[in-house]
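All protein chains but one are shown in place.
For clarity, chains are labelled A, B and C in written order, and residue numbers in each chain start from 1.
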C-alpha cells in the first residue's frame, strides 16, 4: 500500500543527512562540550557550528541563539521570562486567541500570577487586525507574543507590521516561528522581533531540540538553574545529538527554502482544488494566499475528524484533525472555534501538511481515497441523513 | 597513541546498542507519539517501552517516570516545584553543601523568593552527619534534597537513613541520583525517596535526556506549560531519540550493574594504589570505601589542575579537575573546599572516573604517564621550589 | 491505541443504516461534544429482531455502536436493558481511558430506543 505522510506540521521525518550528522556525534564526537580535553573540544566545535547554522536561517548572530529542549520550552522561556524581566514597567501582555498551547498556557500561568493578558481575536481567515492590536496597547504593556504561521490553519500573521509598532513603543516582542522557520523567509531584523522560537523536529531535525533567539541586549531570567552552559541562560549538559541535528537540518532547509516553497504551494493548491471539485459540504479553513505553502485545512460537514483520520490511516495516509477526540481536550480546536466554526464543523476538520517527501502522485492518491472515505462516513452519519431528509422536504430548520 | 577516557562522570561514550536504537527511531519510527495515525503510534510504543526500562532500574512503576531534558531540568523541577507545591506548610528546605550546581542554584533561586535553606556541611571524606541532619529539621521543613553519589569525589551519602527520617516526618525527599543511577543499586522504595533525578548521558545514553521519578500521589507543578505530553507534567514534543536511547542504556546498565561494580572497584583501587606508591605529596579525596566504584579523586600539591589535564590530554588521557580554571568560576570546586581543602590543594585536584570501556592496560598506561607529568609540572612550580628550599633549610614557615 | 476488535468494528461496522418502520428510535449525544448515536430497533414478541444505527463520532463511537447492535440482536427487551456501556467496552477488549466516558454511549442509545418503543406501546 502507498504511504503518504501529510502531517509535516506535527513532525517531520528526519533527513538522512541529519541522521548522518547525529551519528557522527554519537559515535565519534560524543564528548561533553564543557570538558577541556580533546574529547570535549571536539563536541564543543560541533555545538558552535550548529549555532552558526541555526542563526544563519533567520539572519541572527550565533551568540543570539540559545539552544533549548524544543519549541514549548522556548515559548515558556520567552514569555514567562520576558514578563518577569519587565514586570517593573507594567503588567499587561498581548497575544492572540489562536496561539499554540505552549504560548497560551504560558500566558494562563502568568494570569494566575497577577499579569493581565489581552487575547486578540482573529477574523474568519485567521488574521489578527493590526489596528485592533495597536488599540489594545496600554501604557502598562510590556510584552507581545504572536505566532508567525498558525500550526493548524497555516495563516501567516502580519508580523512585520506588528514588529514595527512594538519597536516604536519599546515593547518586548516574541514570535513563535515554529511553523515558519525554514519554511518561509524569516529575518529577525526585518521583522523587528526581540525573541523568536524555532523547533528542530518541524524541519527534518530530531524531536526534543529547539532554540530561542534572544536579541543582543535583551535580558531574561535563565530558564533552568545550574551549570554554565548556554552562557548560563539555559544550564544543563547540552543535547548534542539534538543540537547538531537541528544545525544540519537548518542548513538544508535554508538552502532549499525557495524551491520547496514553490513546489509545495503548487501541490497544496492541487490538493485543495481537487477536494473542492470532488466533495460537497466542505469549508476551506485559513487564508487562501497568506498561507503556509504546505498547509491544507478543510472541514467536512457531517463527519468527525478522528474517524476520518483512522480511515485515511488504513489507506496509508497520515494526517491530523482539530477534533476534540484528537486534541486531548473535550473541545475541538480553539483555533477553528476562533475563526467562527461551529463545534460540529470543527469536529469534522482535516489538516494535511505537505513536506519535502511528497510528490504529485501522493496528491493523486489522496484525491482518489479521500472522497470514498468521506462518502462512507457520511452514509453512517445521522447528521447527513437528517440533512438529506430535510433537503427533500425543504425543512432546513432541523439541520444543526 | 593510546586513548584512555577517564571522565565518565562528565559524560560517557554512547553504547553501540543505544546508537542502533536511536537510529531506528530516527529512520523508521520517527513519528510524533501524540499523532493518532500509525506513524505516531509506532513512536508512542517506543516511548512507553523506554519508560518501562528506565523505571525498572530503580524499582519504580513506569507511570512514575517523567522524561525531561536531563539531570539539570529534573533537579530544578523537583526542587523548585516541590518547594512551591508545599509552601503552605512551611518555607524551610534542607540540602547539603556538596550538591551539584543544578541543585544548589535551584535553592539559591528559592532563597531569593523567600524560602530558607539549610546547607548541611560534610566531613573530611564528604559525608553528611545523619544526626546533624535530624537536628536541622524544623516544623517548617517541607523538602529535603540530597545527592546519592557526589559527582566529584564519589562519596555515597546515607540516603536510606535520611529517607527513613523524611518519611516518618512527612517531608518531601528528592535525591539527585545522576551519579548513582545504573552504577550502584538504587531502589526508590528501599531508599524511601519521593522524587529522584537520573540522566541518560552518564550511563552510555545520549546527552540532553533524563527523567524525574515522582512517586505516585506526589503532586508538583508542571515544569513547562503547553500540550498534554508526559501527563501534562512536562509538555513539549518528546525528545524521542533521547528517550529511547536512555531506555536502551538503562536496560544495559541494569543488566551489567553487578559485574561492572566489581570490575570498576578493582580498577579504581589499582589506580589509587599505583598513584600513592609512585607520587608524593598527594591527598586522596572522598571516602575510601563508601565510594562510587569508578571514582578516583586526588590532589597533587604544588601543581594546578588545568595544566595537569592538558598534559594528560596530550598523552591521550581525558580526565577532569576541580581547579577554578576548569570550573567556570573564580573559585575551585565548592566540594573540595567543603571537605576542608585549601585553595592551593583544591586547584591541584584530578578526577579520573572509570567506565565500561576501561581496561587494566589503561590503568597501567596512566600509571606510566602521570608521574612524569607531575614531575615536569612540579619542576616548573615556584611552590615546589620553595618547598624543597625550605626542607633543606628546615624553614617550614615559608611553605604556603 | 484501539484494540483490534475496535478497529474491526470501526472498519466493518455491523448493522449500519436505518429501519423503515422501527418499533423504537433512540438518540444520544450532540454535536458540541462530537458524538451522536441514533439507534433503531424492531421488537417482535418482546424480542429485538432487528437493529440498525447511524453514528457521527470517533472510532470508539462507531465501534461501540456496532458492537451493541451485535450484542442485542435476538435478546428480549428485558435482557437488552441489562446491557451496559461497560459491557460493550469489554466486548471490544476495552477502550482507551479517554474514550470510556465521552464515546462509550451506545448502550444508552439502545436504552433510549427501548424507552421509545415502550412509550409507544403504552400510549
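Please note the rule applied: a residue touches a chain if its C-beta (ideal position, glycine included) is under 8 Å from a C-beta of that chain, and two chains touch if they have at least 3 such contacts.
Everything numeric in this text was worked out from a predicted model, so none of it was measured.
Of the listed positions A:22, A:36 or A:60, the one in contact with the omitted chain in the full complex is A:36. Within the complete assembly, B:343 is the residue of B:232, B:270 or B:343 that touches the hidden chain.
Touching the chain that is not shown, out of B:189, B:278, B:359 or B:385: B:385 (per the contact rule at the top).
Touch with the chain that is not drawn comes from one residue among B:35, B:209, B:307 or B:320, which is B:307.
Across the interface with the omitted chain, chain B contributes residues 302-307, 310, 314, 323-325, 328, 330, 332, 342-344, 347, 379-385, 400.
Here, only the chains that are shown with their structure count from here on.
Once CA atoms are averaged chain by chain and compared with the all-protein CA average, the nearest chain turns out to be A. Averaging Cα coordinates per chain places chain A and chain C 39 Å apart. One inter-chain figure worth recording: chain B and chain C are separated by 57 Å, centre to centre, where each centre is the mean of the chain's CA atoms.
In chain B, the residues that touch at least two other chains are 36.
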